[in-house]
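Here the complex is missing one protein chain, while the rest keep their positions.
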Amino acid sequence: MDFSNFLWMRDELTLLAVILILFLYDVFGTEKSRRFFSATACTLLAVQTALLFLPALAGEAFGGMYRTSPAVNTVKIVLNAGTLLVLIQATAWIRRADVVIRRGEFYILTLMTLLGMYLMISSGNFLLFFIGLETASLPLTALIAIEKYHHDSYESAAKYVFIALFSSSLMLMGLSFIYGAVGTLYFSDIAARLAGTPLLYVGLVFFMAGMGFKISIVPFHLWTADVYQGAPTSITAYLSVISKGAAAAALMLILFKVFAPVAVVWQPVLWGLIVVTITVGNLFAVRQKNLKRFMAFSSISQAGYILLGVIAGSATGMASLIYYVLVYIFSNLAVFGVISVIENATGKVCMDDYNGLYRTNPKLSVAMMLALFSLAGIPPFAGFFSKFFIFYAAVQEGFYVLVFIALLNTIISLYYYLLVVKAMFIRQDDCLIPAVQSDGASRFCIALCVAGIVVIGLLSCIYTAISGVSFGM
Amino acid sequence: MEYSLIILLLPMLLFFVLGIGGHKMSHRTAGLLGTGGLFVITALSYAVAAQYFTQPRVEGIYPTLIPFHIEWLRFTEWLHIDLGILLDPISVMMLVVITTVSCMVHLYSFGYMHGEMGFQRYYAFLSLFTFSMLGLVVATNIFQMYIFWELVGVSSYLLIGFYYTKPAAVSASKKAFIVTRFADLGFLLGILLLSYYTKTFDFAVLTSGEVSLAATTAGKTFLGISVASWAMALVFMGGAGKSAMFPLHIWLPDAMEGPTPVSALIHAATMVVAGVYLVARLFPIYVTTPEVLTMITVIGAVTALYAAVVACVQTDIKRVLAFSTISQIAFMMVALGVTTEMQGHGALGYMASMFHLFTHAMFKALLFLGAGAIIHSVHSNEMSAMGGLRKYMPFTHITFLIACLAISGIPPFSGFFSKDEILAAAFEKSAFWGIWLSLVAGLTAFYMFRLYYNIFWGEEAHHEHTPHEAPKTMTIPLMFLAAVTCVAGFIPFGHFVTAGGYSYDIHLDWTVASVSIVIALAAIVLATWLYMRPNDKPARMADSMRRLHTWAYHRFYLDEVYMFVTHKIIFRRICEPIAWFDRHVVDATMNLMAALTQSASYRIRTLQSGRLQAYATVFLLGALFIAFVLLCVW
Amino acid sequence: MNFLSLFVLIPLLMMGGLALARNMKQIRAVAAVGSSLQLLLAAVVMVLFLQERAAGNTAEMLFIADTVWYAPLNIHYTVGIDGVSAAMLLLSAIVVFAGVFASWKIDPLPREFFLWLILLLIGVFGFFISINLFTMFMFYEIALIPMYLLIGVWGSGNKTYSAMKLTLMLMGGSALLLIGILGIYFHSAADGNLTMNILEIARNNAIPHEAQYYLFPLTFVGFGVLGAMFPFHTWSPDGHASAPTAVSMLHAGVLMKLGGYGCFRVAMFLMPWAATQLSWIFLILTGISVVYGAFSACVQKDLKYINAYSSVSHCGLVLFALLMWNTTAMTGAVLQMLSHGLMTALFFALIGMIYGRTHTRDIREMGGLMKIMPFLSVCYVIAGLASLGLPGLSGFVAEMTVFVGSFQWSDTFHRVFTIIACTSIVITAVYILRVVGKLLYGAVQDEHHRSLTDAVWFERLSAITLIVAVAAIGMAPGWISRLIGDSMSVISERILQYI
Amino acid sequence: MEQIANHIIFFLLSAVIVVCSIMAVTSRRILRAATYLLFVLFATAGFYFQLDYHFLGAVQITIYAGGIVVLFVFAILLTSKLGEKSDRISSTKRAWGLAAALLGALICGYTLCTHDFFPQFAADGEVDMKTLGHALMGMDKYQYLLPFEAVSILLLACIIGGIMIARKR
Partner (left out) sequence: MEIPMIYYVVVSTVMFFAGVYGFVTRKNLLAILISLELMLNAVDINFVVFNRYLFPQQLEGFFFTLFAVAIAAAETAIAIAIIINIYRNIRNIKVDDLDKMKY
């Protein structure tokens, strides 16, 4: 037994240590001492995130079962940053009387899904990948149902779990086909032995469908809106950015590393999926009134943009994708931060309730607006840069028409993002939401997100750093 | 003669001073400033004229001087607008005419406009006009001319609309501007065409024969007419608009809504002859395009007759004068049109035209100023409000009579000499035009004396207060101009201004002269018989020619035709449909795209049915569809 | 970073100042000082530029500074100006200066108003100093989005609809543009040394013809939307009508110029071959724009609509002239940009001031204003005269340069469209005089209007600034025409070598 | 002879699997459906035995049949009355279901049947437990310690989540 293999898994092990510490704290801590649970969790995760910045390793362990590289490490940093923001943002909500008893579970399960995502992106074998995928989605079911006496919460949990199981069985079917066609589940071996056969293609399609579920690609997206609407806002935020981002990164890694020889097959498929995803997501978003549902459709169309990086399948595409996800995390979390602050204070999540919000809550409105502009890709906010780069990557590989369609869709997306801005700044209403006093954690989180939105784009060093590692993907 | 620049700059300065600071000045200061400035300018232009015409001739002609010249705007390698001063016989002559009339009008206005609101503004506009008009005549190149051409247009617009609260004045000013603007479009295209082929704007180059339009456009035709003719006809179109040639004359009668001194200055003496001046300026080129000259002749002749006929039945005295102006300018145009060569016998018309321009400016200004004095005292433009005024306004009466005699062509007043030259030139060309013009001259005498009798004789109208003679500031200009009218005919005009520049001795062709005098006298006698004493003969005569009278009274319904074209066709049939199209087709297309998106969004909402199993079905079918497509392709 | 970046830096500092300002007075002070500084800077840059040129520096662009921004993507921040940019900077600074004073009493939320306005400025100034496709595009988009809120919050009438339409249509344009820019970039060099620097792309001249065939329309239409090219102009009437005064001024005065500027700087300069092949299509469209806008303006009843359609006509002339390729016409196009920018800003300023008093923009409900507010009325007449091309004011210079330039083509197609464009001078006169006649002259329509007051000092300052600029160009056009002509000849010669 | 017996057993098991699968998804009584599922799982275990993967067959029986089905039965007893029949399925729903299932079966069946599998060499008897143990606990290639650990975390997470949701608080 060569335990040095575990040394490669530095990131997973530290995260696991965090989870265990929290677990013990939750189990053995007294009621009184658990007041600091949230703070502890956030601090520990922050420390763990800091550890991720240690020089990245590159190589394989467990006979190729586990692989890591600076690019993977970067993705982990991005995911960690997002998770940290979500956790900070959730502090106020989790303190609420009806959920505070499940606080420990909330943090532990969230971090376990994060661990699952780690495994997903650094696996070198479909078995470990599948386990990671399931670890990343099953605890989420419990988290979605965490407000378990609310109809919306358990309805969405049921939808999520059943669709998740359905998709994972379909994906397993696909994996079995791939196994049957290639004869191995190790990524490096598959890449070496790959031969284009119909069986492989069908398997690939089923696999992509399974990933499509996680990323919410049309037509595998239908759960998204309902689940986003029903889940607690913090969980929705987590689902919309971290879960999606991890899946997109994993899809990219696998398609590019494993299935590169059959790119002629999956690229057209992805092409069609991107077009449909962006368009349908946008069309649905146009009519939404519930902001969380609205954000769900927005996130579907954003998923389409993220996939542009995947289809490009180049180092630039990889870097742009990670960068896009990073920016998307900041933008989306700012939006969800505001939504959750308002929801916690007033219980309102409808767009019409936001009419005239600027009058009473100028800071929140501005944060929201900046975030929406960033999502819409308006300069000088980070979203503009990330969109530009991802288009750049796609055009570089010659996807002119695809980018063109995506760009036309940005008009629709701008339209609905502006609807929210309109509600907050232009529309007037008699019953305004009163001035909301948000808690420090939420404020900190929103401020951080806004700072990120403003700064990330203008500081080129972030992209440069990501780009520097993505060549060694 | 560098000081000629001051002639241009001073009125511009006056315009800025009065325009910007005018409202802070008293009326008196503003008026004095304006009038004083004009006197200076007049003196300077007399000095220029004296100096110019006393200089030695070079090879028999007065040399063309350019005392001032800068490049203003460069378009291409060879095309550039310059600003400068060009002195040659006609421009110097025009300087004298313009400054004289303008000076008189300034002085006259001091009395006429006394106490009017916007007195300073009025003087500012007058200065602007004087500046523009002077700039026009001394232009060294055709584009400079176009610039000042536009500027006189706008000052005319501003002055016609001086009484801006009067709707009639406003619409008249608008009409004047737009009609002349339309003509200017032709002018501009003409300039562009001309300059495209000759590669210059410069008069000196254009007229000296250095480049020949005919040569550069040789063989190029459009719609069967040579490009050279097109260019010159288009340039003439601009002149026709400014000079109110048929059918672009419609603005001039309406322009009488402006203050009367303005009518005297702009719409009688100076601006309206700009068209004649333009043709004269470019005459060396016009000579090479005889078909255009024929066109000018025809248009001029038709206009002359038309305006004279209409003038016979108008009742508004300013309108009579306006139509008379149109008619007289048409005379000048015809005179240019019948000129066939630059030197020798065929060149007589050119000189005649310029001479008539000169004399007409004086006596027509006199007529208008006289009319102004009358209107000033009876507060009406209508003949019916006048009659028998000779008792109350002796100075006005005498000066008006002199002007009437001059315009009728009775010796020894100036009009006789100049008109006679025109008739002679016309007969030179062909007897047809000679007889035509003689007839029109007769009509002129008739309607002028109809006017004269109706104002100063005839039945005395009821006045609310007794009419009185105008103040000194108004009568002095009248007397000055009357004096000029009396003596101007004896100026050896041919000595100064001729087509080729060579000196030419005017000698009256007595056969032509006697015929014209006879016709004029006959017309005067007829008018005396009809209008001197109140009687019903005019009415009976009108009855006997009912239809002609009505048509003439309504100016042959040309205004209505224009109204129809502009309102019914351009506004209703072009503008409104375009505006409708913009809103309901172009804009609607954009809105439709948005609406389609919305409706697509509404239509596909059932996809999101909320049912778990439907989601799974779609999920599976989606995956199967992709797989199926792939299987079909591979 | 060289001193050109100050054009972006000063507005940024202004935004900081506004964020710190505590009351209306300080807000105004920041805005006024900032815009004056900007104006000063623009003037200084112009002087420096002229000096440098006089000293014999004949480089295409002067004061070039290049900073690597996104190294992996080859994105640089590159600034530099030529004569046209210098002129446009000056124009923008003047309009902004006037705009700040025109919105002296903006209400409500003055701080936010100025913040957005200044964000707009960053976009505008940044665009004009950029010579890198990416930064150009970025600044272009920065300039677009503040419009939405500026119109939506501070506008009037059907403002949300107009704001949305404007934003979306312009974004549509920029969508075309983005793909065009990326296309240009990926074809920018034959040897693989791709670049976003406009000068280098032009020097390489490596964009294959078949790529130009689709990239040219993409970029031209993309910028053309902002330049109000028929049939993509419909955002303009509604947008202008609903926008608050200063925004209309800036938008019509400066922002629409971004469109024309981009058309020649990117589309025509970088793809000269396609310009020669395809411009006939756009020539037809812009030719239509010119008369179409003018005819539409003739029957409008809202003052702002009249001006908006007039802008369509005038901006159509800009693009029209650009498509004539020769130096004269292109110089005319830029002059027309300057001229239209100034006079239309003046128009909108005045309309805003009149509207602020009468609370109506329907010309049927007003009349005789000359008597009530002589200053504003006189300014309006001056603006009108500038618009219809009176010599001595800027419009004349621009139009004549355009017409003379266009007339240098002797084939029937160009002739016909030149003549069609020329007719606009008559139609313009019709609608301008119609408004002047109805609005300023005649009898007072509404007795309440008699008690209204004339302009106050800041309004006067705003109007006079613009009038002085209009008159300055109109009276002494030589130097600016030369300045522009020198720069435009580079572009026109590039294009002309393909025919 | 052995072959024939093998075949007979295979067809028996197949028949059980097919019939019971269909019954499990069509039976209107939920408890019966669970029972049919149990039969399917047993038959699957039979397949594993037939394929000489005895360990897997045992796991199948213990975890699936012994664990999961029992869980199902408890849940059914907890949530439905005995003998309760579920409502009839609407025909559109059935049509969609059939369409999706048949289409899927067709496509997958077609792909699998037409695919050219290359059996590398005949399988040789049972896998011995030692090999299995080493493979499960090793860290080299084709050894599965890491997934084993990972699955344990997954199970832990599911336990925590399941308890959190299912308990009354």
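Labels A, B, C and D are assigned to the chains in the order they are written; within every chain, residues are numbered from 1.
Quick note on the criterion: contacts are C-beta pairs under 8 Å (C-beta built on N, C-alpha and C of every residue); 3 or more make two chains touch, one makes a residue touch a chain.
On a predicted model such as this, the values are computed, not experimentally measured, just so you know.
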item: Touching partners, among the displayed chains, of the absent chain; value: A, B, D
item: Residue among A:A58, A:L172 or A:L194 touching the omitted chain; value: A:L172
item: Of A:L185, A:M351, A:I390 or A:I456, the residue in touch with the unshown chain; value: A:L185
item: Where the missing chain touches subunit B, by residue; value: 605-606, 608-613, 616-617, 620
item: Positions on subunit D contacted by the hidden chain, ascending; value: 3, 6-7, 10, 14, 17-18, 21-22, 24-26, 30, 33-34, 37, 40-41, 44, 47-48, 51-53, 56, 59-60, 63-64, 67-68, 71-72, 75-76, 78-80, 86-87, 89, 93-94, 96-98, 100-102, 104-105, 108-109, 112-113, 117-124, 127, 131-132, 135-136, 142, 144, 147-148, 151, 154-155, 158-159, 161-163, 165-166, 168
item: Contact footprint on subunit A, counting only the chain that is left out; value: 126-127, 130-131, 134, 138, 141-142, 145, 148-149, 151-152, 154-159, 161-162, 165-166, 168-170, 172-173, 175-177, 179-180, 183-185, 225-226, 229-230, 287, 293
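One rule holds in what follows: only the chains that are shown with their structure count from here on.
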item: Between the pairs B-D and A-C, the one where more C-beta pairs touch; value: A-C
item: Intercentroid distance (Cα basis), subunit C paired with subunit A, Å; value: 42
item: Rounded Å distance, subunit A centre to subunit D centre (Cα mean); value: 32
item: Whole-Å gap between the CA centroids of subunit C and subunit D; value: 70
item: Touching two or more other chains - residue numbers and ranges from subunit A; value: 198, 202, 415
item: Residues within subunit D bordering two or more other chains; value: 107, 111
item: In the complex, subunit D residues that touch subunit A; value: 107-108, 111-112, 114-117, 138-147, 150-151, 153-154, 156-158, 160-162, 164-165, 169
item: List of subunit D residues in touch with subunit B within their complex; value: 93, 96-97, 100, 103-104, 107, 110-111
item: Subunit A to subunit D touching residues, read off their complex; value: 1-2, 5, 16, 61-66, 101-102, 105, 108-109, 112-113, 115-116, 119, 125, 127-128, 131-132, 134-135, 138-139, 141-143, 145-146, 148, 157, 173, 177, 180-181, 186, 197-199, 202
